[in-house]
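Only one protein chain is missing; all other protein chains are in place.
Here is chain A:
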Amino acid sequence: MPAVSKGDGMRGLAVFISDIRNCKSKEAEIKRINKELANIRSKFKGDKALDGYSKKKYVCKLLFIFLLGHDIDFGHMEAVNLLSSNKYTEKQIGYLFISVLVNSNSELIRLINNAIKNDLASRNPTFMCLALHCIANVGSREMGEAFAADIPRILVAGDSMDSVKQSAALCLLRLYKASPDLVPMGEWTARVVHLLNDQHMGVVTAAVSLITCLCKKNPDDFKTCISLAVSRLSRIVSSASTDLQDYTYYFVPAPWLSVKLLRLLQCYPPPEDAAVKGRLVECLETVLNKAQEPPKSKKVQHSNAKNAILFETISLIIHYDSEPNLLVRACNQLGQFLQHRETNLRYLALESMCTLASSEFSHEAVKTHIDTVINALKTERDVSVRQRAADLLYAMCDRSNAKQIVSEMLRYLETADYAIREEIVLKVAILAEKYAVDYSWYVDTILNLIRIAGDYVSEEVWYRVLQIVTNRDDVQGYAAKTVFEALQAPACHENMVKVGGYILGEFGNLIAGDPRSSPPVQFSLLHSKFHLCSVATRALLLSTYIKFINLFPETKATIQGVLRAGSQLRNADVELQQRAVEYLTLSSVASTDVLATVLEEMPPFPERESSILAKLKRKKGPGAGSALDDSRRDPSSNDINGGAHGTGSAGHYSFLTSTCTFLQSTPSPSADLLGLRAAPPPAAPPATSGAGNLLVDVFSDGPAAIASLFVCKNNGVLFENQLLQIGVKSEFRQNLGRMYLFYGNKTSVQFQNFSPTTKRVAAQVDGGAQVQQVLNIECLRDFLTPPLLSVRFRYGGAPQSLTLKLPVTINKFFQPTEMAAQDFFQRWKQLSLPQQEAQKIFKANHPMDAEVTKAKLLGFGSALLDNVDPNPENFVGAGIIQTKALQVGCLLRLEPNAQAQMYRLTLRTSKEPVSRHLCELLAQQF
């Protein structure tokens, strides 16, 4: 096959390639390749020195084999040898092989560098270009170190050839991206900017890429590029297409360069200089005008190139966001594209318009295209175009069109592609919440979502509707009625059962007056779904049932019957079984008062960022929620939860909810099932003594000493005297924690009016009985003093009161962080301000055992880092303290001195009080 290979056809290579092409199977191909590899290997190893041509031929074959997807593990040396050849073709193959196959940490780099150095010094432009391409392609640090100083010089040297300048510009770009520290700014920077004025368009094209990258990091150094770029752009845009050397592509002058210049300008705000700005606006207008002119060619290439510039121009206009006139023109232009027959244009127009929608100047103009966009959502054949249409609808949504957009998106959801359903669900949920004028519309929308695309409604969505219904009492009755109706459908989605179960359990009483939805009807409706549901839903329904017993005493007997049934009490699932047992006992043991307290309506949820929005952002990356974050467009927007306030706690921790379960610790067959794992066993009731002594007891116990015991552990006995024992069990994750307090009555007499903290746990604690309290803790910001727990009760007529520090210290919110020695020291150095460090030297109070120390440090919450400190005796740890408001990075180092029985502890954190506090807390532990 002679004709196909041009130039100095390497006959052997052509034959080999034909062989490969003729292989009928993968096996045959591999066989042929292995044969060839063996041949090349023997040639390379042979005694006879190969001439340049054969070396080139074999290296070329290896390259071809590599490109077919086979790994190559030899031949590198031969390729490096080719670099020093004087023949261009041999050198070129050598560089090609190295660019494609040598990775940046190869041992051959030094040899390669040597060859490159020679070529750079050769003053032969073709050789110089090859060498520069190679540096740009490999771009390793070692190469950077060798050449970073030379390349700027070559780039701005007056006598460098154009093609060398081009290569040098992009080579420098690569080195700067890989290791910016190797490329110091200097007097060459000003001259680089002037390359924008270079006569040669290719040099300008390359230079713009370099400048765009450099100016992002050093915007001030490169400010002069704005006016140069504008004048260059203006010369291209306005000139007749003939005088642009050969950079005109189908009658469009230098399309790629124009696009790049427009991109560069997007790195800066609008030009301050009025003349420059005027010239630029003129350019932008010219581009918009040209779009309306009849095309100079019917060829699609012509319009494609023209449109590439047009889209980039519109991007720049949107970026400036300051010229209402241009923004509206841009919007109209995109509006034309929305109905263009080319799918590519429709796609790009939708995408571009999406950003246009967030500008206050063009938002209204974008809204006028709503019907076209809705039509696109319905009729486009390409899913990616439909997705863009959905994005645009989401972006252009505001109070005036929310109902229309939401209903269109709901309709689309019925036929939407599976891949984008979840996203559409999230968007509908967010829009419905954001622009809800009346909450019944919101509830309807979410229930419709569940009905249409239940599988794609994530937890966040239905949690949110529950939060909103709980927090807004004006919608509760409507919500109860609507879910009740929705549940009557013969087949309804499990998420509907969840929402229905929760809402009826809380607010079913609001519709109980209607005989069609009387309590027994509500119950049997829910229970008819029970058997079809998953464990989680059943567990939720069981809670609904116990709430029903409180709301509707008339259903008690029926529900107790359900709970008592073997399928519940002996359910294989622990959670269901526990709920059934507990609820059954609760309903039979507790008085109506207790029941009413325990099963009180849920308190309003604290306000925080909508979890749905957070999820959408996660899905789409930053900026996806922009339409919603953009509050400036709609300052009056009242969030649906506007009325509900956060916990507003004055302290630095908030107790979100305080629920309790009444536990009987008298020996009973079910005791083990109650999750009483860590409860301290009730001690034998001692003889009672006078009340006066008790109070002394409480305070002589030194709560501080006890609290320090909990710094490194989470479970134990917090307090104990003759009357009462308080056990604690806690768990922490990030900035949240949950603490179980177990109050054990050690006497045989009932405590009355028992009230720890502000919330009554239980009115009485029977002799020998135990009450459990659950505290949910959220760390809002760093704090020094732990929260206080005050417990009051009456024992034998005498009031008792005690105040304890809860074992919550800042280190509980530690997240351990693993890092390598290098990172550790780098961060250590970053925290070098004197106030960021706290240090303490102290005597050991306990035997100095490395294992115990390790356990304590781990218990403290930080990660222990091995192989960081050069002295293996020392301990080094790192972690992040998570609070709602901020995160505090902490590094610690503990140096034991066994001889002196002393320790030195050093803490460095980004916050001064935290360093000191942690240091004090931890120092007490050794």
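We adopt the following convention: a contact is a pair of C-beta atoms (placed from the backbone, for glycine too) under 8 Å apart; a residue touches a chain by one contact, two chains touch by 3 or more; residues count from 1.
Here, contacts and distances are computed from a predicted model.
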"Hemoglobin subunit beta-2-like", "AP complex subunit sigma", "Large ribosomal subunit protein mL40" or "Auxin-responsive protein" - which is the UniProt name of the missing chain: "AP complex subunit sigma"
Tell me which residue among A:Ser85, A:Ser160, A:Thr189 or A:Thr205 touches the hidden chain in the full complex. A:Thr205
Identify the residue among A:Asn39, A:Thr286 or A:Ser384 that touches the chain left out of the display. A:Ser384
Among A:His76, A:Arg346 or A:Lys547, which residue is in contact with the omitted chain in the full complex? A:Arg346
Of the candidates A:Tyr58, A:Phe147, A:Phe222 or A:Tyr249, the residue in contact with the absent chain is A:Tyr249
Sole touch to the unshown chain from A:Cys171, A:Leu265 or A:Leu775: residue A:Cys171
With respect to the chain omitted from the figure, which of A:Phe311, A:Tyr394 or A:Tyr545 is a touching residue? A:Phe311
Counting contacts across the full complex, list the positions on chain A that touch the omitted chain. 1, 4-8, 14, 17, 21, 60, 63-64, 67-69, 71, 87-89, 92-93, 96, 100, 103-104, 126, 129, 133, 136-137, 163, 166-167, 170-171, 173-174, 201-202, 205-206, 209, 245-247, 249, 254-257, 259-260, 263, 301, 304-305, 307-308, 311-312, 315, 343-344, 346-348, 381-382, 384-385
